[in-house]
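This is the structure, below, for whatever I ask next.
Only one protein chain is missing from this complex, and each of the others stays in its spot.
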Amino acid sequence: MDSESLLNHINELHKDIIINSELITDVPTIEVKPEHWVEVCSSLKKDVKTNLHSISNYGAVDYREKLGGFQLVLTIFSHKHKHRVTVKTLVPAQGDEEPEIDTVTTVWLSADWFEREIIELFGVKFKGHPDPRHLMLDDDWDEGFPLRRGWTGTDFIVKPEM
Amino acid sequence: MMETKGLRTEEFMVNMGPQHPSTHGVCKLVLKMDGELVKEIQPHVGYLHRSIEKIAENRTYAQIVPFTDRIDYCASMNSNHAYVEAVERMAEVEVPERAQYLRVIMAELNRIASHLLWLATFTIDLGAVTPFLYAFREREEIMDMFEMTCGQRLTYNYMKIGGVNWDIPKEFVPKAKQFLKILPGKVDEYEDLLTNNPILLYRTKGIGVLSSEKAIEYSASGPSIRASGVRWDIRKAEPYAVYDKFDFNIPVRYNGDVWDRYKIRLDEMRESAKIVEQAIDGLPEGDIAKKVPMTWKPKEGEVFCRIEAPRGEMAYHIISDGTNKPYRVKIRTGSFCNLQLLPAIATNHLIADLVAIFGSLDIVLPEVDR
Amino acid sequence: MGVISKLPVYMEKVPGGGILTTTAEKFFNWSRASSLWYMLFGLACCAIEGLMATGASRYDFDRFGMMFRASPRQADLMIVAGTLTHKMAKRVKILYDQMSEPKYVIAMGGCANNGGPFYYDCYSVLKGVDKIIPVDVYIPGCPPRPESVLEASLKLQEKIKKQKLGEWSASTE
Partner (left out) sequence: MLELDPIFDAISEWLASFLPPVVVTIVKGFGTAGVVLGVLSLFVLFFIWMERKVSAHMQQRLGPMRTGWHGALQTVADAVKLIQKEDLVPSDADRAVYFWAPVVCFAAALMAYLVIPFGEGLIVQDLNIGILYVIAITTFTVVSLLMAGWGSNNKWALLGGMRSAAQIVSYEVPLSMSLIGTIMIAESLSMITIVESQSGPFWNWFVFRQPIGFIVYFIAATAEANRTPFDIPEAEQELVAGFNVEYSGMKFAMFFLAEFINMFTISALAVTLFFGGWMAPFPFLDFIPSWIWFLAKAFTSVFVLMWFRWTYPRIRVDQLMGFAWKFLLPLAFLNIILTGIGIYIF
């Protein structure tokens, strides 16, 4: 199945849920609302034609100024069909808020560490995450969420503009 | 059975690391042990978290390349390659063919170097010290070639957006040819020392079995998944650079134990040597880089691009907002997922096996922590 | 430690003790300089160059009598090879405290010296290992070549050979 027909297939599968769909550098990319996040993910994994069993990448982007929230970008792929799909969702947040969304560790086991990283670096909480401790940062870290835009901490030296 | 009434046994916790000879860097494994038996493993990482993703937000596209060297210091060329490939794909920059060939030559040489380094540390994990030094002997030859090309031994900063920074000197080709001639013999020598050694066989066969279902479920990649019977190599599946022009095989093995992961890397060294040989023979003349101005600004957009690094899939998700600095760079590495599956395959093994399994997964900690 | 560091005090009371002290001093310094056992402790990129490549056949630390020990108790020299993060810094301090006197530290590479490429815009890296433990020799480079690591160990040997009995390590100052 080439990317275009795959995108059509997914669009058909979740006709009412998908907000936006496009091909980005030949990867089918869909955007869903946060409330449909787990539902879409698990159906993408289970559907025979998509069969997306592995996580390729899972990260967050701080779009609080532009779109008013954190965007989760999940790229998943299938060893069986050798294709991949990107799923996005926008978790609404303003200022220092720590928004919450359902976890996808129930769908993919390997989402565990990716989500832990997002929790500590962006401050997006995952409902039902089995082990929401710090992964990269020290246990007693209390300087906020460093990957948020405009964050500064005590030992953080910004490079002067040349 | 011995009468154990009245004897009290106790499980105990042990911290393996962050400074431990066989965690290959600064990883902490919290083990729950029943005597020698490992009952529970909890990896703790982040001791080398260098916030490269944060730094990347404040650097121009060209300035990020040196940081990619340091993500996977055992295979810097491959990290470079992943990053420049991603940026070029996003901004649709054409790369001259000679540069593409040079990238492939360097990336594959670095794959051999990385596997040699892995072999060295893996044998040391099993208690054999001498093969370590033999593997390093060959690695030094590759380091020499890199050094004559770009002046560095470990962090090369060789590739740039639109091509490569330096052309190869004229001594490079004869040196590389000579190295490729001796390499298969040397790999056979390691096999003589290790593969035919019954102790190594006992230590590795049937240990730490990773089934193909589990490998897929945990998103494993690289040699670790290929040893479990999944034919997955991005060089073949989604050819980037000029990999589609070369004739090479993807070694696949089916048992998924430590032994298979060991054998597959030896086979991969031979295959990589084949690619380098073909690339050197077919190296076209021409420019080594397309001119990209200092104040270069790609148009708005995003890209997700992945390549096959020695430790599995290495991918960059880059978002551009139209300025000269990327809005967000997310780095996905092979070791990050491969370390995650360690508890799944190493529990209920002896501690000596845990060391062997950890070694066989070929984990480099800065790749996990970034 | 202990008795030997007080040796000059006792020796002064003996006639001709001064000469004896100097000779003993030379002998002890020679022994410490030519038997630097380094701890098997790598942090990042520099570990490959500083510990593995330098220990391997082409450069060979063993020529200078340097041998690796896995346990900090038995090591004399700690080569801080690589980036030191805040999370790791506490552990490095513990390791340093576990080493027995006399002990020496080489800070290898830009990151260990002052944060190196991770000085600006980085929230998790300690800007220099000398903020937590005393350092004897600094090696610049990212990563330094194995030759410069050998040079550093020779410089450290020179430093040890000039030491007086009783003022052995930087931490006793």
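The chains carry the letters A, B and C, assigned in the order they are written, with residues numbered from 1 in each.
Definition applied: a contact is a pair of C-beta atoms (placed from the backbone, for glycine too) under 8 Å apart; a residue touches a chain by one contact, two chains touch by 3 or more.
Every value quoted in this text rests on a predicted model; they were computed, and no experiment measured them.
Trainee: For the chain omitted from this view, which of the shown chains does it touch?
Mentor: B, C
Trainee: Any idea which of B:Val30, B:Val93 or B:Leu133 touches the chain not displayed?
Mentor: Residue touching the chain left out of view: B:Leu133.
Trainee: If the hidden chain were put back, which residues of chain B would touch it?
Mentor: For chain B, the residues touching the absent chain are 12, 14, 20-22, 35-36, 123-130, 133-134, 137, 193-194, 197, 199-200, 202-203, 350-353, 355.
Trainee: Take the complete complex as the reference. Which residues in chain C touch the chain that isn't displayed?
Mentor: 1-2, 4, 27-28, 30-32, 34-35, 57, 60, 62-65, 67, 69-71, 73-74, 76, 98, 100-102
Assume only the chains that are shown with their structure count from here on.
Trainee: B-C or A-C: which has the larger count of contacting C-beta pairs?
Mentor: The greater number of contacts lies at B-C.
Trainee: Once you find the CA centre of chain A and the CA centre of chain B, what distance in Å lies between them?
Mentor: 25
Trainee: Can you give the whole-Å distance between the Cα centres of chain B and chain C?
Mentor: 31
Trainee: Which residues of chain B are in contact with two or more other chains?
Mentor: 46, 49, 51, 54, 57-58
Trainee: By the touch rule stated above, which residues of chain C touch at least two different other chains?
Mentor: Those would be 87, 120-124.
Trainee: Residues of chain B touching chain A in their complex?
Mentor: It is residues 45-46, 49, 51, 53-54, 57-58, 89-90, 216-219, 230, 232, 237-238, 301-306, 313, 315, 317, 319, 327-328, 330, 332, 336-337, 340-341, 369 of chain B that touch chain A.
Trainee: Can you name the residues of chain A that touch chain B in the complex?
Mentor: 24-25, 27, 53-59, 61-62, 73, 75, 79, 82, 86, 108-110, 112-113, 121, 134-138, 146-147, 149, 158-159
Trainee: Please give the residue numbers of chain C that touch chain A in the complex, ascending.
Mentor: Per the stated touch rule, the residues are 86-87, 119-124, 127.
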